[in-house]
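Of the protein chains in this complex, all but one are displayed in their positions.
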Amino acid sequence: MTLTLDQARSIIEHTRAKGREMALKPLSVVVLDAGGHVLAFEREDGAAPGRFAIAHGKAYGAVMLGMAGTAQMARAEQQAYFMAAVNGVYGGQVIPVPGGVLLRSEAGAVIGAVGVTGDTSDNDAEAAMAGIRATGLSGEA
Amino acid sequence: MTLTLDQARSIIEHTRAKGREMALKPLSVVVLDAGGHVLAFEREDGAAPGRFAIAHGKAYGAVMLGMAGTAQMARAEQQAYFMAAVNGVYGGQVIPVPGGVLLRSEAGAVIGAVGVTGDTSDNDAEAAMAGIRATGLSGEA
Amino acid sequence: MTLTLDQARSIIEHTRAKGREMALKPLSVVVLDAGGHVLAFEREDGAAPGRFAIAHGKAYGAVMLGMAGTAQMARAEQQAYFMAAVNGVYGGQVIPVPGGVLLRSEAGAVIGAVGVTGDTSDNDAEAAMAGIRATGLSGEA
Partner (left out) sequence: MTLTLDQARSIIEHTRAKGREMALKPLSVVVLDAGGHVLAFEREDGAAPGRFAIAHGKAYGAVMLGMAGTAQMARAEQQAYFMAAVNGVYGGQVIPVPGGVLLRSEAGAVIGAVGVTGDTSDNDAEAAMAGIRATGLSGEA
């Protein structure tokens, strides 16, 4: 199963809608495909200019490691040097905190990831999960 | 004048519509703000996975140099080592060909740039210009 | 609202004047625009040669994250691996300590940042705030 642009746009639309419903700060939302490559991105007005890189870093680490942001954070807290080394091999592109959410097919395969940044990491992840569910897909935060 | 996300989304929507009207190959379209930072991006189904970086490189060079893709290409053809050196100082992020289009305010200030990739450079630029005009903004290809 | 070079020069002049009034070590002061790009910089005689990068790093992180140096330092102390990862995605250009001060418009939007280095981080920030106030702008340290 290959993630489509229409699905990516739906995830972004519904993640942003959840953010507004929760009254979060302006969100930035990226969707990556199964190869870790950008499909779609939107940065809400008022977000800081560097938010693409943070959203991307959350989603990129999730896809490349097959490990969602919550699990990455746990690993970083147990073994900080391991996640630092991971960032070495991935060119410093990984942000190991919640808000990086894996997208899974019905069969369980990773088909991409969503990265959300702007509010607390936990709120970012909650908005992403809402956007994924509203699109009829399964997420792992 | 600050470019908004709604304007960026409109540019992408109408650039893609023009691409379909012209029967172009799948397009990837990025919109950057006046500081060269990503506001929005979409990659159409069937486009190669690395298209974000190409679209970004066209738009990024335009904003950072204040010079659209057509002018960058002319300079690269006259003085290849200069554009190579420019890419050095900008971390290799510049793609100096048409398809990188400056967005200007009514007063003439650069307020961002659009980068389109997927078909020929000239067709990419034509689609971008259509998307910009449909959004009520001025472009310089 | 766009920060002008005259405002940037005024911030530097008054930050330096405050430094002399407080009898601080030689200061280096940078002013970045809302996109994180350098508008003006001065390094006082006697400062170490590498001070541009430190001043820049304080201001750059502030703009890109929309978070001033004091808040960045708090986050770095709570979650060191997060700020290390942020530095990865920003190319190692962030110095997360006081002395990186956000510039805000009357409406509250970030219009740039000031980075000061040379004395203690707290003194650097105090001098920056004085320079910003003397220029009639609002700062957040």
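All chains are identified by letter, namely A, B and C, in their written order; residue positions are counted from 1 within each chain.
As a working rule, contacts are C-beta pairs under 8 Å (C-beta built on N, C-alpha and C of every residue); 3 or more make two chains touch, one makes a residue touch a chain.
From a predicted model like this one, the values you see are computed outputs, not experimental measurements.
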item: Touch partners, limited to displayed chains, of the chain removed from view; value: B, C
item: Contact partner of the left-out chain, one of B:Met64, B:Val116 or B:Ala130; value: B:Met64
item: Residue touching the undisplayed chain, where the options are B:Ala55, B:Val86, B:Val101 or B:Leu137; value: B:Val86
item: Residue among B:Gly19, B:Gly36 or B:Gly131 that touches the chain left out of view; value: B:Gly36
item: Where the unshown chain meets chain C, residue by residue; value: 4-5, 8-9, 33, 35, 37-45, 49-50, 52
item: Residue numbers in chain B that touch the chain omitted from display; value: 34-36, 63-67, 79-82, 84-92, 109-110
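We take it that only the chains that are shown with their structure count from here on.
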item: Euclidean distance of C-alpha centroids - chain A vs chain C, Å; value: 30
item: Centre-of-Cα separation between chain C and chain B, whole angstrom; value: 31
item: Euclidean distance of C-alpha centroids - chain A vs chain B, Å; value: 25
item: Residues within chain B bordering two or more other chains; value: 33, 35, 37
